[in-house]
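What you see is the complex with one protein chain gone and the rest in place.
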Amino acid sequence: MEQNSKINVGVVGATGYTGLELVKMLVKHPYFHLAYIANSEGGTTINKLHPSLNGVCEDEVQKADIDAMAATCKLVFLALPHKTAMAYVKPLLEKDVKVVDLSADYRLPQDIYEEFYCPHTDRANLEHVVYGLPELNREAIKSAKLVANPGCFPTSAILGLLPFMDKRIPNTPIIIDAKTGVSGAGKKLSEVTHFVNVNDNLFAYNPLLHRHAPEIANKLDVSFDEVNFVPHLVPVTRGMISSIYIQVDEEFNAMKVLQEFYKHDIHVRVSDMPVNMKNVAGTNFCDIYVKRKGNMLFISSSIDNLMRGASAQAVVNANLMMGFDETMAIPDIAYVP
Amino acid sequence: MEQNSKINVGVVGATGYTGLELVKMLVKHPYFHLAYIANSEGGTTINKLHPSLNGVCEDEVQKADIDAMAATCKLVFLALPHKTAMAYVKPLLEKDVKVVDLSADYRLPQDIYEEFYCPHTDRANLEHVVYGLPELNREAIKSAKLVANPGCFPTSAILGLLPFMDKRIPNTPIIIDAKTGVSGAGKKLSEVTHFVNVNDNLFAYNPLLHRHAPEIANKLDVSFDEVNFVPHLVPVTRGMISSIYIQVDEEFNAMKVLQEFYKHDIHVRVSDMPVNMKNVAGTNFCDIYVKRKGNMLFISSSIDNLMRGASAQAVVNANLMMGFDETMAIPDIAYVP
Amino acid sequence: MEQNSKINVGVVGATGYTGLELVKMLVKHPYFHLAYIANSEGGTTINKLHPSLNGVCEDEVQKADIDAMAATCKLVFLALPHKTAMAYVKPLLEKDVKVVDLSADYRLPQDIYEEFYCPHTDRANLEHVVYGLPELNREAIKSAKLVANPGCFPTSAILGLLPFMDKRIPNTPIIIDAKTGVSGAGKKLSEVTHFVNVNDNLFAYNPLLHRHAPEIANKLDVSFDEVNFVPHLVPVTRGMISSIYIQVDEEFNAMKVLQEFYKHDIHVRVSDMPVNMKNVAGTNFCDIYVKRKGNMLFISSSIDNLMRGASAQAVVNANLMMGFDETMAIPDIAYVP
Partner (left out) sequence: MEQNSKINVGVVGATGYTGLELVKMLVKHPYFHLAYIANSEGGTTINKLHPSLNGVCEDEVQKADIDAMAATCKLVFLALPHKTAMAYVKPLLEKDVKVVDLSADYRLPQDIYEEFYCPHTDRANLEHVVYGLPELNREAIKSAKLVANPGCFPTSAILGLLPFMDKRIPNTPIIIDAKTGVSGAGKKLSEVTHFVNVNDNLFAYNPLLHRHAPEIANKLDVSFDEVNFVPHLVPVTRGMISSIYIQVDEEFNAMKVLQEFYKHDIHVRVSDMPVNMKNVAGTNFCDIYVKRKGNMLFISSSIDNLMRGASAQAVVNANLMMGFDETMAIPDIAYVP
């Protein structure tokens, strides 16, 4: 296939882990041509930033420039910190470029966003954004111009909870005890992510107050009070498991409910054994297991935090936005062993 | 101090990790003399089993023999699998040897034990045993002849829950999402503990059905139905954190409750930051942190599964049984970094 | 593309790590159809053996049967232990099936093989085998019926040494200090590969006597005496680095020698910084770095032990044997981060 029959796309924020994952998929995409790569500095090549790409992709990395990306690309992936992202979204949409935004900037209604993040400077587009969880919003994504790619914790928690929300005893607490690999914290240096601090260690952080909790509550249509979310950092590079506890009363076959709910969703796999991190590492799969004892339902939901939790889900969204099969260029072969 | 002014003690089950930890403490004990070491085979030395002891302790390891241990020791530590242990306890007590049993054999009432383990063959001594959690039973331990050393998960969960049981809304679920290092699974080979299976991975096992759940319920005086316990294996050698969720309604200062409850317990440390595994590794400390949001109380309780969860707690119990200060020979310097 | 326009191939030994890696590549191969999968037991499916393949490949796994594989396949990959493998090779070749043998059985001349392994029962085919290191034998591989896929350590060591063998001062020692991830030891349970034994640890094994040393010596045309090979086990799942030391005297630009030597080899990458394990994990690349101080040349050569060290190199060999481009279905996107 020739380059010029492909659709030009761009990645802004190529330095970080999610930027790298986007590039890894896009250079193999049958219908997208990765025509524009940028970070805040420019003046380098993608393989200098990520030497694993030596001999695979050695494209130039530009200093991010909105005119340049609009002149080149039909769709842009923004792999930027929140607040930085919204400054790009508005002008790109004005120039008719579609956007998949991997930041938190468009995931929440304005009031909730501003409570947990910062003032929002692009309220107009907040009206039109689609939350990019395909299992929730597949049809809306297909016609969206702006997709807010979900957070990693919300993706794993929501996918685990969705099939059971109507079985849950109303007003009982939803407990999400999540475990994440260190790549979720990004490349930025901090004491927390120093090898010596993480290796052979484990700890909770921001217990009950992490800002992914309001995102989970909002998308599940429950109050923030009902969502009790505690993330833990674990000595793993990539991977995320949400261990979820909810109370139910009626009788039902939990496994069947799960299978039925996701029977048309290729990127969710129902497991008859407790899920683990490695079976989904490097893929867009969400593996889900469920077990009941009395009125308690335990749901274990596993994703790769960089893939289903960020970049692979972003490419799925872009596939849908451009009319392609959602599996195009999405890895399904896990990093196992 | 001369050996003959010390009290002779023995360790049966010297091959495993808990046996090694017992030896490591007992060779440094100011009042105990480790006079007898045994496993099921004998004919070796402790440093051949555990080469880290080369030049430190090179004592002979006997084939376990009840008469020999009774002739030598005033107190014996049994670091044996359940079912095997009770076959030793009965004859040792008859010969007036005190016993700290690290197995599950005497932790539960007969009916619960037999439901989750196997038929019990020493019901008589089940009547007299003391459950060896010092924070719960310190005085009873001092006069006990037989102490059932608590399981690792129950130790971390119970210590976290005890101060708040009377604040909990009755009949609401207790959720214990536990994370354990691999040494908790023992030295026995299995697919599960193969490095390739554990490294960069994480998974729940026996969710809601693990047999430490009835032990937790029994010691907290709640029903098994109320305890929802899910252990997870994490890529760490030693360490255990229980993330606990309970519902409360009245107003109280959770940190103060915690501090007040443990003000006389030297081996519990109240933390104003989320606890981690490394700060207690190699010690008998249990570090506990608490955080509240609305009606939800999150408690994070961290121990070294081999120390506070097994061998160090066993030596504390032996100290108490023999009239010594409970801190004798108990390490308080953590494996940090 | 229709299945029946593809060439049918088979994998024998689907239970192990190298079997899994073969399947992962072959299900994505544009010209091969994975028509036959077997292990020693049969009666299962590939995703039951490797749950990461759920929803990706759920083919049946047969009990290995030579007639069945010959009836189905034009080429068979043998991912079996040495000694077991040669019992398959002979009948398969007689039935005109091409074979890529991943075991050690055909890597060495008979006398050396029998000194380090066991008696050889298929001497006839030892005459015709081609050692499957493409950088050494590409043309011969293209017309081979039987390819002996190289050992992992020899692959990394030989690729590092080849460009400099004619610069080396004759008769000076070749030192290869290798570090391997644990997957190289296979799936079999052993004390050595228990997580607790490997985590936060590192050690040499079989120093100077490992049986990959004669393979290295033989392919480099030097005596076993000249090769000093010490492998170390490191707490990593996959990856292998050979740190190589040789003595040289003439002046030359080591980097240029390296680049020139491999200028036509797509699966070797010359690096201007010390190589690491992750940049090649999951790929068939061998990354090589070289540094000189006085008469000492230090060469650092990194591969994925399961890919370039086994399965990916095997698929490269099969590609060449069947007349395809050697890169077909060979992953070049690394498991980074």
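Per-chain numbering from 1; labels A, B and C assigned in written order.
Here is the rule we use: a contact is a pair of C-beta atoms (placed from the backbone, for glycine too) under 8 Å apart; a residue touches a chain by one contact, two chains touch by 3 or more.
On a predicted model such as this, the values are computed, not experimentally measured, just so you know.
Chemist: Taking the full complex into account, find the residue in C:D200, C:D249 or C:D325 that is in contact with the omitted chain.
Modeler: Checking the options C:D200, C:D249 or C:D325, the one contacting the hidden chain is C:D200.
Chemist: Touch as defined at the start, partner being the missing chain; which of A:T72, A:T172, A:T193 or A:T327 qualifies?
Modeler: Selected residue, touching the omitted chain: A:T193.
Chemist: Out of A:N8, A:S103, A:S156 or A:S183, which touches the unshown chain?
Modeler: A:S183
Chemist: Consider the whole complex, including the chain that is not shown, and state which of B:C118, B:V192, B:L209 or B:M273 touches that chain.
Modeler: B:M273
Chemist: Could you please point out the chain C residues that touch the chain left off the display?
Modeler: Chain C touches the chain not shown through residues 173, 175, 177, 179, 181, 196-197, 200-205, 207-209, 225, 228, 230, 232, 234-239, 241, 243, 245, 247, 274-278, 281, 289, 291-296, 298, 300, 337.
Chemist: Contacts of chain B with the missing chain: which residues?
Modeler: Residues in contact with the chain left out: 17, 20, 24, 27-28, 50-52, 54-56, 183, 199-200, 237-238, 266, 269, 271, 273, 278-280, 282, 285, 287, 306, 332-337.
Chemist: State which residues belonging to chain A touch the missing partner chain.
Modeler: Interface with the chain not displayed, on the chain A side: 17, 182-183, 187, 189-191, 193-200, 235-237.
The rule we apply is simple: only the chains that are shown with their structure count from here on.
Chemist: If you average the Cα atoms of chain B and of chain C to get two centres, how far apart are those centres in Å?
Modeler: For chain B versus chain C, the centre distance works out to 46 Å.
Chemist: So how far apart, in whole Å, are chain A and chain B when each is placed at the average of its C-alpha atoms?
Modeler: Spacing between the chain centres: roughly 40 Å.
Chemist: Could you pull out the residues of chain B that touch at least 2 other chains?
Modeler: 196-197, 200, 235-237 - these are the residues of chain B that touch more than one other chain.
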